[in-house]
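Please read through the structure below; I'll follow up with questions.
Here the complex is missing a single protein chain, while all its other protein chains stay put.
Let's turn to chain A:
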Amino acid sequence: MTSIDTPDRRLDGNALAGPLLELFTIDLSAAMATCVHCDGTAPLGEQQLYADAPALVLRCRDCTGVLLRYSADSHSTGIATVRADLSGLRLLVAHVPAAGASR
């Protein structure tokens, strides 16, 4: 599919880093994400984020397939419901401090 370029409608994936910290303990911007649709691999922060939707939708920069969807809805009880669909990620590789490693 070709598309009309509407860069005002998308962000780069770095804008997803903050919201994902509600669920993950590390910043995933530099994590390498492999697309389940085309096998394209790039840092999560360099993928394409569509934020004007009922949920945040991250798409592959190569094939525009959906990599992940994420939403957090706050309730009056002070609890938020987080939904994460990671089915478009075939692989996510991140480098984190090793357990027990000396610094």
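Please note the rule applied: contacts are C-beta pairs under 8 Å (C-beta built on N, C-alpha and C of every residue); 3 or more make two chains touch, one makes a residue touch a chain; residues count from 1.
Just so we're on the same page, contacts and distances are computed from a predicted model.
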Options "Oxidoreductase molybdopterin-binding domain-containing protein", "Glycine cleavage system H protein", "diguanylate cyclase" or "Acyl carrier protein": UniProt name of the undisplayed chain:
"Oxidoreductase molybdopterin-binding domain-containing protein"
So that we can see where the missing chain sits, which residues of chain A does it touch?
1-6, 8-10, 50-55, 57, 59, 64, 66, 69, 71, 83, 85
